[in-house]
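Have a look at the structure that comes next, please.
Just one protein chain is left out here, and the rest sit where they should.
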Amino acid sequence: MTQTISLAIESRPECIELLSCAVQGLCRLAGLSAADIAKIELAVVEAVNNALEHAYRNQPGHLIVVEFQLAAGRVSLLVRDGGEAMDPQKLATEEFVEPDPASPETWHMRGRGLTIIKSCVDSVEYQVRDGVNTLAMSRTRGDSGPQSD
Amino acid sequence: MTQTISLAIESRPECIELLSCAVQGLCRLAGLSAADIAKIELAVVEAVNNALEHAYRNQPGHLIVVEFQLAAGRVSLLVRDGGEAMDPQKLATEEFVEPDPASPETWHMRGRGLTIIKSCVDSVEYQVRDGVNTLAMSRTRGDSGPQSD
Amino acid sequence: MILTDRNVDGIDIVSLAGRLVMADVPQVRQRLLATVERGGGKLILDLREVGFMDSSGLSVLVSVLKAVRLRNGDVVLLHLNPTVRSLIELTRLHRVFAICDDEAAALARLR
Partner (left out) sequence: MILTDRNVDGIDIVSLAGRLVMADVPQVRQRLLATVERGGGKLILDLREVGFMDSSGLSVLVSVLKAVRLRNGDVVLLHLNPTVRSLIELTRLHRVFAICDDEAAALARLR
């Protein structure tokens, strides 16, 4: 049976590390390796950064929710915001620009978040429904079931 | 400035360990020692058990929320439910029955939760407002500020 | 929570591993009371691998204590780690439970 917890912060950069640490604790329960935990933490932070910067245009006072689901063989993390939606095509069409040492104009300041997310988890989907935007990420894990101490 | 995250689960026993592990991760950020983390985890688990058993009479489908607040010198954990309220006097009047080896009738099956909570944190308060019951616990911590890796 | 049973000269030794919290209580209580039912009422609970316990876990220990005493037996708690020991001391249950750090001593106590 899937176990679910939902973690909510206000849209302020200082609150993101709380999400990070809570997700770390939950990933330990899921029996993930330190390397896998670091990847999931990074994917969540990138997704939350995007909700803050793009969906809420860096305005505080809004809610960002991370739902953590622990199921047999899989952890899923759903990042939700109630701000401006992303074009759902963006996930598929977003092209990563490879930086070229000879061309400083390719040394972009941004545009790496979605690429990082896609590389850190096994699947990513984006959905807009009833004013709520959800970026759903999931990653397989060993089938040993929850680990705790 | 206080950093806040709120953690929500459904009122089912299987979901409580998710709260435990998220709180562990957050207490690590707060720079608490392993012994202090174990105490706070225990206080939270007891408070959540009570919300599940007493406020919601073991019915699933309700929400239990733990709000974690990290401030300079202090962590606070507020456990909220929307079920039947406790008599607010109970916290103060609850008398712990010392088990007596010679009297098996003093070997109670229950009645230890509030005593445990009071011993694990520095302050405990209970408040009922607008149908929401809040058990607020807090504990001081070293003033070194948030620790993270 | 994982339970492992052994029997040494008519004394049941059950090792518990994991968290003993509300979600595990129904299963653990049933397993332990069944062991008491089947056995002679002499029981050692090895708690070395129990890293975390709450008051619902304590209630399981108290049920077991009551069950063995009804059969003129006893229960010994073996290998309490610091977290569990401090919970048991805080709730003053060390006054009613026999507690050992050593299996031979626990067995001797029940013989």
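Per-chain residue numbering starts at 1, and chain names A, B and C are given in the order in which the chains are listed.
One rule holds in what follows: a residue touches a chain if its C-beta (ideal position, glycine included) is under 8 Å from a C-beta of that chain, and two chains touch if they have at least 3 such contacts.
Since the structure is predicted, the reported quantities are computational estimates derived from the model, not experimental observations.
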| item | value |
| --- | --- |
| Residues of chain A in contact with the chain not shown | 13-14, 16-17, 20, 35, 38, 41-42, 45-46, 49, 52, 98-101, 104, 107-110, 112-113, 115-116, 119 |
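Here is the rule we go by: only the chains that are shown with their structure count from here on.
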| item | value |
| --- | --- |
| Central subunit by CA centre of mass proxy | B |
| Euclidean distance of C-alpha centroids - chain A vs chain C, Å | 43 |
| Approximate Å spacing (C-alpha centroids) for the pair chain B, chain C | 26 |
| Centre-of-Cα separation between chain B and chain A, whole angstrom | 28 |
| Of all residues in chain B, the ones touching two or more other chains | 14, 17, 20 |
| Chain C, residues touching no fewer than two other chains | 19, 52 |
